[in-house]
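Missing here: one protein chain of the complex. Every other protein chain is in place.
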Amino acid sequence: MMFWIREIVGWVLVVAALVVMQMGLNFALSSGSPKIVEASVVIFASLGLLRSGILLIRISTAARICKLDRQHEKSP
Amino acid sequence: MTGLARWLALPGIAGLSLGILREQTGLMLLSLSLLVWLLVEWLLFTWRLWFELRHLKFERSVNGRTEDSGILWAGRSVAVEVRVSSSFFGMGSIVRIRDVVPENMQVLDQENDVTIRSRIHSAVFRYRAIVLGAGKLRLPGFRIVMLDRQGFFRAERFIPFPQSFRVLPAFQKVGDPQPLVKRVNSQPQHGIHRLQRSGMGSELLELREYAAGDPPKSIAWKVSARRDKLMTRQYESEVPVRLQLFVDGSIGTRTGGFGLRLLDQMNFVAASVAQAAISAGDPVGAMLFDERGLRRVPAATGDRGFHRLLDALSEFSVNPAPIPDRLTNRLIETALGVAADQFPELLDERVNHVPFLLFPISPWAHRRLRERYRLAAVIALLYELSPAKQLQLVSDDPLMATYAQHFLSQSGMSWMEPVISIRNRGFHDGMARMEILSSALARAVSQAKDNEVFVVFADLLECVPSLSHLMPAVKMVLARHHRVAFVCPSPTFLRPTVESTVIRSLATEDLLLAAEQIRTRELAARLQFELRRVGATVSISGESSAIHLVLGQMSLARTGRMATGGVR
Partner (left out) sequence: MNRPDPSVVTPTVLEPTHETSQFGGLLIISVLASAAGILFLLAPHMGWPLRFFLTAIILLTMKYWGGVMVLIAVQADLFFREPPRSANFQGATGLLAVFLIVTLLMFINRNRELLKHAASRPLSSIFGLIVSAFKGEIVFDSSKAVRQVPQMLGAIIRAIALLVGCVFVSQILLNTLPNRRTFNEDLRGWMLDETSVLQCSLLLSGIIAAWIVCHEIFWRQLTRDQSRLYLRSVFLTIHHADLRMIVRGRLHLRQKSALEKKEREAAAFSCRTENLPEFRR
């Protein structure tokens, strides 16, 4: 169950990162005055979120594969 | 991505950039089409890798048997058949499949690999190989290289498919199974020999004058009447002859490639002699000794006894954990090479991360450290070490050397550099060997019956200076009326005769061989002199001449005749 929770949290983080990244892009491309500094800060934060989300997803996937294979070994 | 794809992508990117800058539509379109083509090929390749590889199924039969374990014989050829089938309709990738063969197996007539297209549903390839030395043999699995049709992408995988075999030593059938010197009045029981000493047998040995205490039923009345004095019949004694083999498995006998080790020569002679003795009904036992200690195989006869002895020799021939040695670059490189061959997926950078390292600054040293991190991770995974121990492997050279040696040894590599380095281990090793051999002989004598033949298979050529430590034990064996034969195989497989020391040509190999033979001949002469003095026999070869020497000693023991220690 923990694996799934971790994976869901990971995907939530990835989605959040994408939303934040889009906000950052909007800052950078805003019509009046492009807010480059603000945009870079926001995009940097989104990259951190993205990285942690991907890490969580990968860890949970790897752990699940390990667990599944062990169960397969035990079952016969 | 292969070099070809990189070299195509590079002009593609350069052309696109230049095309954008100079607004040249043709250049842009061509370059972009090329890049898109590469991208599409990559996607297709990844798809194939995912779907096609997991649907490949293997079946390997060794000598027609598909079981996970079995028995093979050293020196005999093995027929291997591999069937590859795919339940998935492939898209035409090229798959190269190689059955990974350990060092103890030499492929003979055909190659142990095949190139197929995954669209083929089933393929079979066969090869013949020869097993080189006794011990253990493990066929680990299949190495797969997958390529796309254009040669742009390449992926390597290893599919484990282990099959383990116990390799029994080779032997030669020699001699008459039941040697008969003359016609006899009564055939003795199988394994019982007529010893020409007085005893309670059925054959007449001699007549002598009656002495007080002789049983009255042994009085030869007719002869007594003719000679006019009481004569007594003396009968031969009927005793079994036991063969006791002493096999040395110390480090010096295990170094070298499989099939070329001194131990392999000794195994061959020991197994041949044991077969001849058992076929004549004589029980055969063995004392196997090395740095780990002494192991006794009780004397037994019959086919079961022979196979038990071969099993023991086979188990004894498996190289133990190598002696810890210092870490060299070559050791790491070889271990990495074997890891890349058998565990390519574990060296993938996506899963085998190396933490961020600032030092060392030098790119070569940096690369070496990163490689060591990767190897440490693979070793830690295989041996289930803790993460702290994994990191210790990176910093602790002796620990890394020990595990790398062990890894190579278990992967089927023979005891040669870099698994172990040949050092000057001469004198102290020789002393230890003499001590353990002396104690083995003493133990065997304490458990011996009347009539035994002791055959010592040992690398004594290198221990000639410390031979005096062995002499008391040899004298004790001979004093108990047992026979002792020494078989000291030569590392060059040649008997050190005068002819063998002749320089054949001025080529480096021939000069080295002649030098080695001259040295061996000098050592052999000293060894023979020392052992002849006390009445033991010596053979400086691991070939059929050694077998005949031992069989000669056995036939002497069977008849009870005495003979001076001959030298072969």
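In order of appearance the chains are A and B, and numbering begins at 1 in each one.
As a convention for this text, a contact is a pair of C-beta atoms (placed from the backbone, for glycine too) under 8 Å apart; a residue touches a chain by one contact, two chains touch by 3 or more.
Keep in mind that what you see is a predicted model, and the values were worked out from it rather than measured.
*Asks:* Which of these, B:Ser69, B:Ser122 or B:Ser218, touches the one chain of the complex that we don't see?
*Replies:* Of the candidates B:Ser69, B:Ser122 or B:Ser218, B:Ser122 is in touch with the missing chain.
*Asks:* Of B:Val62, B:Val247, B:Ala377 or B:Leu408, which one is in contact with the hidden chain?
*Replies:* B:Ala377
*Asks:* Kindly state which of the options B:Ser77, B:Gln172, B:Thr328 or B:Gln392 is in contact with the chain not pictured.
*Replies:* Of all options in B:Ser77, B:Gln172, B:Thr328 or B:Gln392, contact with the hidden chain holds for B:Gln392.
*Asks:* Could you list which residues of chain A touch the chain missing from the display?
*Replies:* 14, 18, 21-22, 25-26, 29-31, 50, 54-55, 57-59, 61-63, 65-66, 69-70
*Asks:* So which bits of chain B touch the chain we can't see?
*Replies:* Touching the chain left out of view, chain B contributes residues 4, 7-8, 11-12, 14-15, 18, 20-37, 40, 46, 49-50, 59, 83, 85, 92, 114-116, 120-125, 149-152, 343, 345-346, 348, 350-356, 377-378, 380-381, 387-388, 390-392, 395-396.
Keep in mind that, in the parts below, only the chains that are shown with their structure count from here on.
*Asks:* In angstrom, rounded to a whole number, how far apart do the mean CA points of chain A and chain B lie?
*Replies:* 54
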